[in-house]
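Heads up: the structure comes next, in structure tokens.
Shown here: the complex without one of its protein chains, the others still in place.
Now for chain A:
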Amino acid sequence: MSTPISTDICIIGAGPVGLFAVFEAGLLKLRCHVVDALPQPGGQLSEIYPKKPIYDIPGFPEVLAGDLVDNLMKQIEPFHPTFTLGERVERFEKLDDGSFQLFTTDGTEIHCKAVAIAGGLGSFEPRKPAVENLEQFEGGRGVHYMVRDPEHFRDKKIVIAGGGDSALDWTNFLANVASDVTLVHRGTTFRGAADSAEKVQKLHEAGKIKLVLSSNVTHLHGNGELKEVTITGNDGKAEKVPLDCFIPLFGLTPKLGPIGEWGLEIENDAVKVDTLDYSTSLPGVFAIGDINTYPGKLKLILCGFHEAALMCQGAFKYIFPDKKYTLKYTTVNGAPSM
């Protein structure tokens, strides 16, 4: 197991609110580590609506969600936050000295003095196809719901399932990486970006990939490791295909997940907080953004930003109960950095 990451605040969730919390913490000279279940930062903005304009961010009459995320990333650069992406925080323990130990799904261990949950709607989890023994081959045994490192698939035989943009994009990309690529799609047409669909078609015509339409992956076979899948056509005809990896790409859906089991006071799937500093029922743990609830709560980015600023003051006091912090404006302090 790798060495534990040590930081002042661990921020769970790299949505807009978690990212802005890094900036606010940085102004107080607090170091941050950010963890997100998604492979990229931005939360709902990157996952659901990257190309949609947002009109209610102060100072931006109009900004695309994806651009807002890029700007937030740029704004926090001077504070050198560290990131663990593509892993969900699963377990969480408070130690006797008031600090915390967090563990992700992949076993990454984070030791921190305060925790800021900016988990939004919960972690985005892959939508799974209805294949009976799917779970048996998860966790590195052949089924991958995301392509985190394309190199993992170098010279492997892979089957991708799905008909949306990510299935098309990864088919095109991995055609040059994997030794053998088969794309299985339930329908006969692709409704993803027209040029990606065209590229897939061209690769198929050139014999570089296999395209199996009007079909589904219906069974997985192997003993501990995935060895074969059965692809069944809508006409009922089935065929076994040998492979190393099966990559079902059907998008992601948010689930509150483990946060609900950490002993925090919860109301309607959201964490109850004190609006003084967005602290939860457990001292040292704060909750900001869409994940929290209090009288008058509005699920808006703007409100999450405000919560992040106040939360950091609270976290500072929790971490340094004897230190006094006097608020200085960034315009007085000059360009902030760590």
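Note that in this section contacts are C-beta pairs under 8 Å (C-beta built on N, C-alpha and C of every residue); 3 or more make two chains touch, one makes a residue touch a chain; residues count from 1.
Everything that follows uses one rule, which is that contacts and distances are computed from a predicted model.
Peer 1: Given the choices "Bifunctional protein PyrR", "Dihydroxyacetone kinase subunit DhaL", "Cytochrome aa3-600 menaquinol oxidase subunit 1" or "(2Fe-2S)-binding protein", state the protein name listed in UniProt for the chain not shown.
Peer 2: Listed in its UniProt record, the absent chain's protein name reads "(2Fe-2S)-binding protein".
Peer 1: Going by the contact rule already stated, which one of A:G18, A:P41, A:G142 or A:G163 would touch the omitted chain in the full complex?
Peer 2: Of these options, the touching residue for the absent chain is A:G163.
Peer 1: Tell me which of A:K29, A:H80 or A:R191 is the one touching the absent chain.
Peer 2: Answer from the full complex: A:R191 touches the omitted chain.
Peer 1: Write down which of A:G13, A:P129 or A:G304 is the residue touching the left-out chain.
Peer 2: Checking each option in A:G13, A:P129 or A:G304, the one touching the absent chain turns out to be A:P129.
Peer 1: Of the listed residues A:T253, A:T275 or A:S337, which contacts the missing chain in the full complex?
Peer 2: The one listed residue touching the chain not shown is A:T253.
Peer 1: I need the residue numbers on chain A that touch the omitted chain, in ascending order.
Peer 2: 44, 48-49, 52, 121, 125, 127-130, 161-165, 186-187, 190-192, 248, 250-251, 253-255
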